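In this view, the complex is presented without one of its protein chains, the others remaining in place.
Order of writing sets the labels: A, B and C. Residues in every chain begin at 1.
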Amino acid sequence: MVQATAVSTASADTSDLKARFLTAFRWMLLARVVEEKLAALYRGGKITGGVFLGKGQEALSVATAMALRKGDVFAPLIRDQAGRLAFGETLLDCTRTYMGSRLGPMRGRDGNVHRGRPKEGLMAMISHLGAMLPVVAGTLLARRFRGVEGTVGAVNLGDGATSTGAFHEGLNLAAVEKLPLVLVVANNQYAYSTPTSRQFACEDLVDKAVGYGVAGHSVDGTNLEACLDVLDRAVTAARTGGGPQLVIASLLRLVGHGEHDDAGYVDPALRKSPLGADCLELAEQRLLHENWTTSSALHEMQQDAQRQVEEAVATTLREPLPDPDTEDWCPLATRHLCEGGYSPT
Amino acid sequence: MVQATAVSTASADTSDLKARFLTAFRWMLLARVVEEKLAALYRGGKITGGVFLGKGQEALSVATAMALRKGDVFAPLIRDQAGRLAFGETLLDCTRTYMGSRLGPMRGRDGNVHRGRPKEGLMAMISHLGAMLPVVAGTLLARRFRGVEGTVGAVNLGDGATSTGAFHEGLNLAAVEKLPLVLVVANNQYAYSTPTSRQFACEDLVDKAVGYGVAGHSVDGTNLEACLDVLDRAVTAARTGGGPQLVIASLLRLVGHGEHDDAGYVDPALRKSPLGADCLELAEQRLLHENWTTSSALHEMQQDAQRQVEEAVATTLREPLPDPDTEDWCPLATRHLCEGGYSPT
Amino acid sequence: MITYLEAIREAQAKALADDPRVYIYGQDVGQFGGAFKATKGLAKEYPGRVLDAPISEDAIIGSAIGAAIEGMRPIIEMQFADFSTVGFNQIVNQAATLHWRTQIPCPITIRLPSGGTAGAGPFHSQSMEALYAHYPGLVVMTPATVEDAYSMLLEAVAIDDPVIFCEHKYLYYHLKAEKLPTEAVPTGKARIARQGRDATIVTYSAMLHESLACAEELASEGWEIEVIDLRTIKPLDTDTVLASVARTGRLLAVGEAWPWGGVTAEVIARVATEGFALLDAPPMRLNAKDTPVPFHPNLWGTHRPTAKTIAVALRRLLSA
Partner (left out) sequence: MITYLEAIREAQAKALADDPRVYIYGQDVGQFGGAFKATKGLAKEYPGRVLDAPISEDAIIGSAIGAAIEGMRPIIEMQFADFSTVGFNQIVNQAATLHWRTQIPCPITIRLPSGGTAGAGPFHSQSMEALYAHYPGLVVMTPATVEDAYSMLLEAVAIDDPVIFCEHKYLYYHLKAEKLPTEAVPTGKARIARQGRDATIVTYSAMLHESLACAEELASEGWEIEVIDLRTIKPLDTDTVLASVARTGRLLAVGEAWPWGGVTAEVIARVATEGFALLDAPPMRLNAKDTPVPFHPNLWGTHRPTAKTIAVALRRLLSA
């Protein structure tokens, strides 16, 4: 009896894993495809400003978002195209922001990764690293005030951002308030060109957890299953009163800091190490190995992703760009307190 | 032979301890006496602005300074009268700064604990908590650039200051550069009125060390011998290439945050606990218990301290106050770039 | 009688009572009632809504922005205005841009105990209004009276934008009024604090009282000085200023902040560009000296403008 239950649980687990793995893979693939498109548009001079991609970080990013629910808060950072999609951001929000469509969520006011829909729980990052962490803590504080229970906030940061005062103050505040906050650090070995040896001196970033009085988790960021598993555990712990959770994922950024950067500074040994593996390729191999999908189904997924991306880009290209003449040059919500008149043109 | 050596070492150790303990005690006593005088002057309306005392923290403070040598850098904070004296600051620097003498190191421009002589390694704090930590890191970086070896920098902070971004960024930078920096945190259980439970969530502040990759030390801040011992070890470790050292001392602030504050918020249980012991009283008891001194010698020390303090105050009272007419209203070292003219009076 | 400080406390009590979305966050604001006692008793009266914060200005303000996104209306107390430099980034880059970027309002009020008092020194005396006024997206209030301290703070909480509320420490205990107001001048409108016809002083915050004292002194010599209290320095009520200069023909702008830039520069620039023909004499300005704020009262008393130095400037203006 006991054994039978165990077996049936295991098979339920497996089919659950399969489903989650496949869902995750689709988002990762879609993210990869849209990012490749963005890179191509950038090379073609179709995007003004920077293009910042998450190649190699899709597993971690998607796992974070998939552990969240509607009503949760998510603050993605530079390399979270996959997580954004999984959290519900549309491809159009992405293409419109990059290409400056007036119909996008940022309406041409801000670009590339600086987008979000805070009303829907998706924070819109400012550039200053670490700055979104206390903001998410504040959303959770607000929910406590309002008696909303069971929601979680996740914040994604890089290894470099751990050196900011905002990281420290934000995590400490969340710990003092025992907020349901999950802080996911993608240790991709570099902050722009700066290796971790010039960024921190602890052996492992997860060693920081104890000093804040929060739970720490480590995960191999190239391994989708491990990411799904650890993020699920961390988010569940936060959701059930465990306080802040610090998740440290190890991986390697497989692209430049931005598309202007050839990442020539990356240590070739790192590229060849397990950290340098491509999480999307590994996930694909796993899918085939487990017989969770077929090559032709994969091909179809790829085609489908491509179609979606092309459609989003085509739609965006037809849309109006921001118009300075109809632009509302008022930074305040309280319109009559705006001072625009004192900037003669 | 071995045993004989051990015995003679032990007795050398003892006589060394006795000497250090007595020296430390004298500074502690002098600090206590001058602070009591400052409090009296404050109550008598003779001091403008705040008065911030270190009662209960003398042992830790003096131990830090005594572990340092000429040529080292010391950044004291609010409650470091004892350490300042031991590091070489004169009583006159203290009284002149509190009372605004034009002859003091701050010449009436800044007051109370905001004093120092950076040329002599004694940093002059700004009020923003944590801000002196990266400054001291910078002095040590400079010494490395200049090829100066074997000097150490000590920074004193309170439990509350551990929540600042400056604490985090400064300690991390020092750790990355493996600087000979000793960060001494006086966990006196409160930051102004705020108990540690509202300040951090780790079990023990020393748990932070591992997350920065620095050595951690804990010490009973009410126990002078323990303080002398641990600070000596920490400073020596820093001096001999061990990188930054984080020292956490447990004690209780035995006065208000400033003399305006009756500290009514302090938990009576804490006052009665071992943390609430007065390090100066304990040190005195120890001196008598070990027969390292006599009651009458103690009495003389007290008298001597009183004399020194009265003399410093009397001297200061005779000195000129700042004079706005002869004051140099130029903030720059490069005089001809000053813009004073545009502030008509 | 109610003091300026008590008015601030009462406004916060009323905000807490009237609106469940309001909470107060800052160092020592809870049981202790704040470094200046501006939140005295509120933690007890409104349990769970007045919280002690760690010494983390960046996170304090960041968290308030997050709470505002979720519909709350936080009141943040900085222990001193000077420490807002540590939360500067969240204020100018996150709070000030939120609505412009995302169309989500950011109704947070940041109380800055501002300005000089004797013996406070360079890091407990600063007047930072110009910094915040320079950045787009913030409303900057500088109440000079007990009534304004009360009604403008209520307004600050009600406004859907981040408000930098510069309350002057020098006025905390000294300034008293009979009772709290029930009506208020609208936000963004200046007030003619004293009517006159010979010259206009445009000022705000603690300098209002030095200016009024100066006007009183000159009145004994027959001069009628108009004194305008800007109340809010961003937006800045240029219309009221211009109308006054139209009547008097002479302008002196007085501020406690440093001389480069700031309110006096902005006031003079607006009058010079938009009301040039109204001026019968060159406009003048008076600010603090261009050094950090000195600790000792002897120096501090000369560092900032006073009724006496304002009078010197004014006599020059009147004879120009």
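Rule of thumb we're sticking to: a residue touches a chain if its C-beta (ideal position, glycine included) is under 8 Å from a C-beta of that chain, and two chains touch if they have at least 3 such contacts.
Fair warning: this is a prediction, and the values are worked out from it, not measured in the lab.
Asker: Return the single residue from A:K18, A:H128 or A:R233 that touches the missing chain.
Answerer: Candidates A:K18, A:H128 or A:R233; residue touching the omitted chain: A:H128.
Asker: Specify the residue from the set A:L60, A:C94, A:M123 or A:A161 that touches the hidden chain.
Answerer: A:A161
Asker: Which residue, C:G34, C:P54, C:G119 or C:P292, contacts the hidden chain when the whole complex is considered?
Answerer: Residue touching the chain left out of view: C:P292.
Asker: So which of B:V34, B:A166 or B:V266 would be touching the chain we can't see?
Answerer: In the complete complex, the chain left out is touched by residue B:A166.
Asker: Touching the absent chain: which residues on subunit A qualify?
Answerer: Residue positions of subunit A that touch the missing chain: 47-50, 100, 106, 108-112, 114, 126-130, 160-161, 163-166, 191-194, 198-200, 265, 321-324, 327, 329-331, 338-340, 342-345.
Asker: Touching the hidden chain in the full complex, which residues of subunit B are there? Just list them.
Answerer: Within subunit B, the residues touching the omitted chain are 105-106, 109-110, 114, 116-119, 123-124, 126, 128, 131, 133-143, 145-146, 165-166, 169-170, 172-173, 176, 331-334, 336-339, 342.
Asker: Considering the whole complex, not just the chains shown, which residues of subunit C touch the missing one?
Answerer: Interface residues of subunit C facing the absent chain: 82, 85-86, 88-89, 92-93, 96-97, 100-101, 122-123, 130-131, 133-137, 234, 236, 257-258, 260-266, 268-269, 271-274, 276-277, 279, 281-285, 289-292.
The rule we apply is simple: only the chains that are shown with their structure count from here on.
Asker: Averaged over CA atoms, how far is the centre of subunit B from the centre of subunit C? Could you give it in whole Å?
Answerer: 36
Asker: Averaged over CA atoms, how far is the centre of subunit A from the centre of subunit C? Could you give it in whole Å?
Answerer: Distance between chain centres: 41 Å.
Asker: How many angstrom lie between the centres of subunit A and subunit B, each centre taken as the mean Cα position?
Answerer: Measuring from centre to centre gives 45 Å for this pair.
Asker: If you look at subunit A, which of its residues touch at least two other chains?
Answerer: 165-166, 169, 172, 176
Asker: In subunit C, which residues are in touch with two or more of the other chains?
Answerer: Answer for subunit C, listing residues that touch two or more other chains: 53-54, 56, 58.
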